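Every protein chain but one is kept in place in this view of the complex.
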Amino acid sequence: MEITDVVCALCGCVCDDLVVEVEDNEVKKVKKGACSVGKSKLMGHGRIKSPAIRENGSLKECSYDDAIKKAAGILAAARRPLLYGWSSTVCEADKVGIELAEEIGAVIDNTASVCHGPSVLAIQDVGLPSCTLGEVKNRADLVIYWGANPTDAHANHMKRYSYISKGYWTAEGKKDKKLIVVDVRETKTAKVADVFIRIEQGKDFLVFSALRALLLGYEDVVPEEVGGVSKKDLLETVRLMKEAKFGITFFGMGVTQSTGRHNNIVNAIQMTRAAHTHTKFSIMPMRGHYNVNGFNQVCTWETGYPFSVDLSRGYAWYNPGETSSTDLLVRRECDAALFIATDPGAHFPGESIRHLSKIPVIQIDPFANPTTEFADVVIPAAISGVESEGSVYRMDNIPIRLRKVVDTEYLPDEEILEKILEEVRAIREKEGE
Amino acid sequence: MAEGELLIKNGVVYDPINGVNGEKKDICIRDGKVVESVKNPKVIDAGGRVVMPGGVDIHSHIAGGKVNSGRLFRPEDGRRGLEAKTKVCRMQSGYSVPNTFATGYRYAKMGYTFVMEAAMPPLAARHTHEEIVDIPILDNAALPLIDNNWMTLDYVKSGDIDLLTAYIAWIIKATKGYGVKIVNPGGTEAWAWGKNCDLNDTVPYFDVTPAEIVKSLGEANEKFEMPHSIHVHTNMLGHPGNFGVTMATYDLVKGIKPSKDRQVLHATHTQFHSYGGTNWGDFESKADAIADYVNKNEHVTIDIGSIILGDTTTMTADGPMEYSLYQITGRKWTNHDVELETGSGITPFLYSGKSPVNTIQWAIGQELALLVKDPWKVALTTDHPNAGPFIGYPILISMLMSKKRREESAADMHSAIYDRAALPSIDREYDLYEIAIITRGMTAKALGLHEHGKGHLGVGADGDVAIYDMSPEERDAGKIQKAFLNTKYTIKGGEVVVKDGEVVATPAGKTYFVTPECDDTLTEEMLKKLKDKFEHYYSVTFNNYPVQDAYVPNPYEIKAPMRG
Amino acid sequence: MQTIRLKLKEEVMSGNARIPVEVDSLTPDKLVGKNEAEIKAVKVWWGNKEENTGELFDVRVEGEAGSAEEVKIVMEGDLSRVKHIGDGMKAGEIEAIGDVDMHCGAMMTGGKITVKGNADCWAGREMKGGELIIEGDAGANLCAMYRGEITGMTGGKVTVGGDAGECVGQYMAGGEILIKGNAELLAGLNMHGGKITIEGDAVMPGADMTSGEITVKGKVQDMMPSFKFAEAATIEGEEYKKYIGDLAMTEKKAKGVLYVK
Partner (left out) sequence: MERMNARLISGRTIAQGQNLDNKLSEEYYNAVAICEMNEKDMEKIGVSADENVEVRTSYGEVVVKAKEGGGNPEGIAFIPMGPWANAVVSGDTHGAGMPQYKGIDAEIEKSEEKVLPVKELMQRYMG
């Protein structure tokens, strides 16, 4: 059976025109639309077979009910629990997660914390002049990737939405456009650019400020070299920006994870504002996971804040740098943690993992990974977008509904969380709280 | 909807749709609906207090992409409204951009039971609905933006009103929307290139004018028996001297016959469109001219979009307007253009009584309400949160009801109010009957919701009732304001949801949406063009575009047949 | 005069997790007029539960006070996970012996806090008045704004004996900050009033400032490329270069003054 309009649940591109061949309740082939990474996800990998609880150092298989009871017991007893992940699952699950966090007075945080969290902080400082990806496809004649390498991280991005795509005023595709790549490394993306600007590592902030000064007409104050870039190259970049009819900067973790962090993004946005005095200019973060943005959306409309929300007092206290996962773990603040659809074992700094090995950890995930190595309760889940449906938000805030293409006996995240919440409430009722 | 019977006795009832003006009258509710009599009811003694139908807000931005972007980029606003969860309520945050839970609770505490989300970008309609589901208590609907859509522009250009009709039917259905929303027609498309449009300018590349768009959509809307007229945010919002454009826009649809007994055009947040002068220096109120137009014509209704002094978050699909505002303040600014359809801009703004411009703006909104003679033509709004948060409605009510309060306020504000606004010279004071009109009767009628049980307390109506903790004789503006902020009781579908100013129950609201029934042949032809747009220009597929039923778990469908 | 001694009990920080105690309820103006038993019953947050002060701290009260000005709170024990010390304080004195956690002196309007050790991030956040002395190092966001706000510190005086982290005085609008050691990245970011003096080195100071004054007595690493040299100046007998900026905010707004050697 051929299923069309399948939505890829991998990266922030959320390609929604996949064609998938399914036979005997199994994905046999991804015929169209997906990049190699998305394809790999759909074709599947080895799964966690059964719920399990760690006893005397090793995981023992158990029933869903037992694992859920155990998880609920850990969470209900915790004084400073952390609920983290939420980006590779659907908004429906995120909503239950937030309710659970509210019930137990937890800190809830998603992977934006170690990805585009700094971009959110920057938006809170200066806003975000942006647009949907279709706008870029139809109108953009200047595309800048700054500290972003879509060839490796968002493989369909250029083809579907930006440099190579064809739209209403860009019918000739890349012939009608210029591509500038700014990076420390000459990435695969840099190799196909019209202009590659190699920047000194950690000096993005200075370069943005120099470009702002030039865009505003203060050529005389800018020195001959800034952050490893010559004034001549800076002036040429400014010329291309001013001459464009519609410019867009996509930025990635090259900027958010380097020295300066969120303030690099503030400055990138300030550069966009300066460019906007000459022509239409927008800017967009290259969000990583397919629903990292969705969690930020749900968390914002429910708590008022996008991530790193501390609900210990029953209302939201938002303060990344304090209430963000890395700080909580490195400072050893948490006494229990639940990880869903994420893998801190692979993606958190070692110092964080050292603390996680000492406190009770619950993992909800379809796949075994480094986190499984220290998790005390492991609960396997259905794969969102393959085995269950739900809402996700693309990197440009467009909501799309994931489709289910095969059946499964694994429970979806939403249901697992609902059961944990129910169990937590039962425990609290018993305690008379 | 609550099962069982409820009797509200000893209330002084203001139910303008049924002509009830301050009568001591019992209200009987069974299974969520108003009935003639009840047998074995739970009794609420209103004790001579003011009783009105649940409030109906005709225009407010409470859910969807730009509202949430407003919340997201204003953690400083978030902390101005933090409240911990209770046994009944979820956590609350925000002042001008409250979270979804606070939105429901705070409206309900003011006695409102229906709110229209005034701008839904079709491509992001799922988002609007996802938030709406998370707003407790309130019944709701949303207006999709249809005026800058390439399909609309193409059909306006070619003059194919029938195909335009097919498109609006399709998009209202696809978005589970309620009617046709128009925001800066043509100007938002122009903004995608950093430009803007006046009423008779040509939209870049599309060879149509905003005037042609408004007229065509006005005609197309009346091809169906739509409950609501076109809902228009006219061009040049917030520009000194824009009142001429505003009235010229009203004139465009004057000759169109409505398909139902209602206006042909609802003009929203009219305060922002009633400006005289040529720049911010000689800026003045032209509320008198606009009110005069509305008084002399029957095809237009307005809502006032009145200012609440203080800090707020402005947000609109009118991208160029937000850019102008940001250029004045230099504060944070978010813009989000939506492919083939619309856009939006957001920026915080402080309305200060020390500023001559803000002071005159503040006067204009109230002048409109006071100078339009027939309250059935005017609705109370703040264009939440643009002119101020909805939580400021009780302030406005007290202003409209008390000349003394207006005088006291004006005395603390910039003296420009005496030279360049009419407010200080207006003696009129609203009575409670008129307040009930501009907050429920008129709004329900203009939206066509009175036929669906909203905005009144006649037999068959929804059992939505607000009991305000004041006697009808109350004249103290401060006490009036307090009473309208926190009801004695708010009853929703026969269930007490607020008691003594506290939320005590949080049932889910219903989502009202309209299904325009278009001729199949026309739809087929329109779809050829639409599918081509998806094939080449949209970034999502045709099949993934429409809002799935899962997003509207509590639906209330209103069918709109083609006009015979 | 009254002295209130609060010593954090050892067992509070002895577990695997070091769960912060939040003490914004323990300022001189909030405790004045309370006896020892009453102070022990004041609630403080420890994680997601409220506890009595007496459960977490050894409490000892000496002397009497007629007003908050006459109250001195001395905090002892392991304070490295005690947050919000002196948060919102209006008057009186707090002395914290040892390293303190985040938000020390945040939003204070009066009185004096002395930290005999280091203070973690957000010390003096949105401070309006009074004095904060940190004898050791200060973490990031010293005297900065809360996220999204456009005003940080507006008044009062802060002295850091050691080094300070990133974004000292972000969005500062008034008051004075003296850093005796070095300041990390972006001191005075978005500053629009007040005065920052850095006796040691600084990295990219003054970015996006529109008013106020920064003086760096040590070396500047990575001078912002959007500042304009105005003139030579002499301060306390030493030669400085006076720069005006930040031009990246437009020339019209760029009224910040940056003195560097």
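For clarity, chains are labelled A, B and C in written order, and residue numbers in each chain start from 1.
Operating definition for what follows: a contact is a pair of C-beta atoms (placed from the backbone, for glycine too) under 8 Å apart; a residue touches a chain by one contact, two chains touch by 3 or more.
Just so it is clear, the structure is predicted and the values come from calculations on it, not from any experiment.
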Could you tell me which of the visible chains the hidden chain touches? A, C
Could you tell which one of A:Leu121, A:Leu179 or A:Ala316 touches the chain left off the display? A:Leu121
Listed residues A:Ala77, A:Val192, A:Leu240 or A:Val330, member touching the removed chain: A:Val330
By the document's definition of touch, the residue of A:Ile3, A:Val22, A:Val37 or A:Ile427 touching the omitted chain is A:Val37
Among A:Gly105, A:Pro366 or A:Pro380, the residue in touch with the chain that has been omitted: A:Pro366
Where the missing chain touches chain C, by residue: 121-122, 139-141, 165-167, 184-185
Even though one chain is hidden, which residues of chain A still touch it in the full complex? 10-11, 36-37, 40-41, 44-46, 113-114, 117-118, 121, 149, 151-153, 155, 183-188, 190-191, 198, 201-202, 253-254, 256-259, 261-262, 288, 308, 320-327, 329-330, 343, 345-354, 356-357, 366-370, 373-374
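Operating definition for what follows: only the chains that are shown with their structure count from here on.
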Farthest chain from chain B, going by mean C-alpha coordinates, please. C
Can you check how far apart chain A and chain B are, centre to centre, with Cα atoms defining each centre and the answer in Å? 34
Centre-of-Cα separation between chain C and chain A, whole angstrom: 33
Can you pull out the residues of chain A that are in contact with at least two other chains? 124-125, 311, 313, 318
Among all residues of chain C, which ones touch two or more of the remaining chains? 146-148
List of chain A residues in touch with chain C within their complex: 78-81, 104-106, 121, 124-125, 203, 205-206, 209-210, 212-213, 216, 218, 220-223, 226, 259-260, 263, 266-267, 270, 274, 311-313, 318-322, 331-335, 355, 358-359
In the complex with chain A, residue positions of chain C that touch it: 15-20, 45-49, 81, 102, 121-122, 140-141, 146-148, 167, 185-186, 189, 204, 207-208, 222, 224-228, 246-248, 250-251
Would you tell me which residues of chain B are touching chain C in their complex? 73-79, 330-332
